[in-house]
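For this depiction, one protein chain was excluded, whereas all remaining protein chains were kept in their positions.
Every chain is named by a letter (A and B) in the order it is written, and numbering of its residues begins at 1.
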Amino acid sequence: MKRRKYEELFFRLLMVVATVFVAGSFFLIVGTIFYKGAPYMNLDMITKTPGGGFYIGKEGGILNAIVGSMYIAGGATVLGLLISIPVAIYINMYMDGKTFWANTLRMAFDVLFGIPSIVYGAFGFLIMVYFGLRASLLGGIIAVTLLVIPILVRTLDEVIRTVPFELRDAALSLGSTRWEMAKVVLRQIRPGIFTAILLSFGRAIGDVASVLFTAGFSDNIPTSLHEPAATLPLAIFFQLSSPVEEVQGRGYASALVLTIVVLIITVLSEVFIKRFFKHKI
Amino acid sequence: MANKPHISVQELNVHLGNQHILNDINIDIPNKKVTSIIGPSGCGKTTLLKTFNRLLDNSDDVKITGKVLVDGENIYDPNVEVTHIRKKMGLLSQRPYPLPMSIYDNVAYGPRIHGTRKKQELDELVEKQLKATGLWEEVKDRLSGSATRLSIGQQQRLCLARGLAVGPEIILGDESTSALDPVSTHIIEDLFMQLKEQYSIVLVTHILRQAARISDYIIFVYMGKIIEYGPASEVLQNPKEELTKQYVKGYIT
Partner (left out) sequence: MLVLTLASVSVLIVIGIGLYYHSMPILHKLSLSDLLSTSVWKPLKGLFGFYPFIMGTLWVTGISIIIALPLCLLTALYINEYAPSRIRKVLTPFVNLLSGIPPVIFGVWGVLFIIPLIQDHIAPHFVSFSTGYSVLAGGIVLAVMIFPLIVSIISEVLRTIPQDLRDASLALGATKWETTRKVILRKALPGIIAALVLAISRAFGETIAVLMVCGNNAVVPHSVFDPGYPLPALIANNYGEMLSIPMYDSALMFAALLLFIIILLFNIISRVILARLERKLAS
């Protein structure tokens, strides 16, 4: 009996240690970034674009990258929504949500969700070559849109499924067409749509491999879709590759900026998810 | 009562969160008899049963005060070893829950945990309990097959055999025939009548006919309180309390 008790205690301890490691790694990572990045952080970083010689230690900031990332993430999210909302509605309303085909489609999107961003980047690059586009804002948006569509479809799908059948039936029985019913459902899940937007934006802004080939890089804020655009992750990467310590430090600060932005987005989306599902149950 | 009560509940109060589920329960469960707990749904019958083997401990936010004495020992005493208490009781749930292993391993699960290792001993134990629940002939050729392939009635009997294998003194049944067809139900009820010669049996049921058929004693629980208690025939046909009268009305007429 004693042996059993000790066994129980031992594994309990082991589990707690493992949990501390896993949950604590979040703090470790964010903490390290803050610790190393904060000393180099100043207002210039987020309000100026790189001056000449930024990468060897002279003036400037990463405004180009911040804006570039915002454009790309925003553009991809909008474009992605335009495609994903009809798709999610179609799967749930027109294909009646539970049939074999509907589930196969869902699985297909799940699989698309699992494809690494570098494949989307390579594919986006192929598309650009095919259409004769150069590395540009447009290219970046295309590649990231591809990346983001499965995320949106998945989230929207889950959210639409929480709308009870009765609501849809009620709308139909009042004589509305399927499309009008879809509009009702959409209004119902508005917070869910917002969550999907947040999730997709968060993913889009931090991803590197998809924009690596497709968006190029520039020290300026792009003024047209055909200009190359800087992105935060790439800016971080380039700064870190510099031999100058000052620039490396600024790289850490850029990482800090990105981390803060993404954390805010993630926390917001968690709050929204909780609020949304609370009303449903 | 002629013999000493097997379980004695004294001033038991159970709170789950903000709700006062069981209110000042004082009851004795007689030795080697079948006692049925009846009452409307949600009134605390199952909760009362679960206090007997301390399965309630696992629920979140539960507060238990009072004593539950089994063979004179308070099972809620802080020094008590919970697994030891649970060994004394066999539990049969509403739906059968065979463990994800073979038929043989299901029955041998309990004994193995408590130290029996020798193959021969286990073999004998498994055979004995499967025979006791009438399953032996049906499964003796496929003991290593998965337990989930049995029919529901067979699964429930397997769970009973599993529970008996650890050598309990008390059998607890939580509406244990409500998921079964009439034939399986009858088999299990007969088993209970046979087993009461060796074990004390406490059953929760909402089927009055079943309570009448097999019980020696009946406890009527309503809104977490014990309203009436006594020999089965008396409670069902000559209830003293008004609430009891109303509840068993359906049976008498």
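Worth pointing out:
Following the convention adopted for this analysis, a residue touches a chain if its C-beta (ideal position, glycine included) is under 8 Å from a C-beta of that chain, and two chains touch if they have at least 3 such contacts.
Just so it is clear, the model here is predicted, and its values are computed rather than measured.
Shown as candidates are A:Ile141, A:Ile197, A:Leu212 or A:Val247; the residue that touches the absent chain is A:Leu212. Only one residue from A:Ala38, A:Val78 or A:Ala108 touches the chain missing from this view: A:Ala108.
Which of A:Ile46, A:Met70, A:Ile83 or A:Leu133 touches the hidden chain is settled by the complete complex: it is A:Ile83. Chain B residues in contact with the hidden partner, per the touch definition given at the top, are 53, 55, 58, 60-61, 83-84, 86-87, 89-91, 93-95, 97, 99-101, 109-110, 113-114, 159, 162-163, 166.
Against the chain not displayed here, chain A makes contact via residues 4-5, 7-8, 11-12, 14-16, 18-19, 21-23, 25-30, 32-33, 36, 83-84, 86-87, 89-91, 94, 103, 105, 107-112, 114-120, 122-123, 125-126, 146, 149, 153, 202, 205-209, 212-213, 233, 236-237, 240, 251-252, 255, 258-259, 262-263, 265-267, 270.
The rule is simple: only the chains that are shown with their structure count from here on.
Each chain gets one centre point, the mean of its Cα atoms, and the points for chain A and chain B are 53 Å apart.
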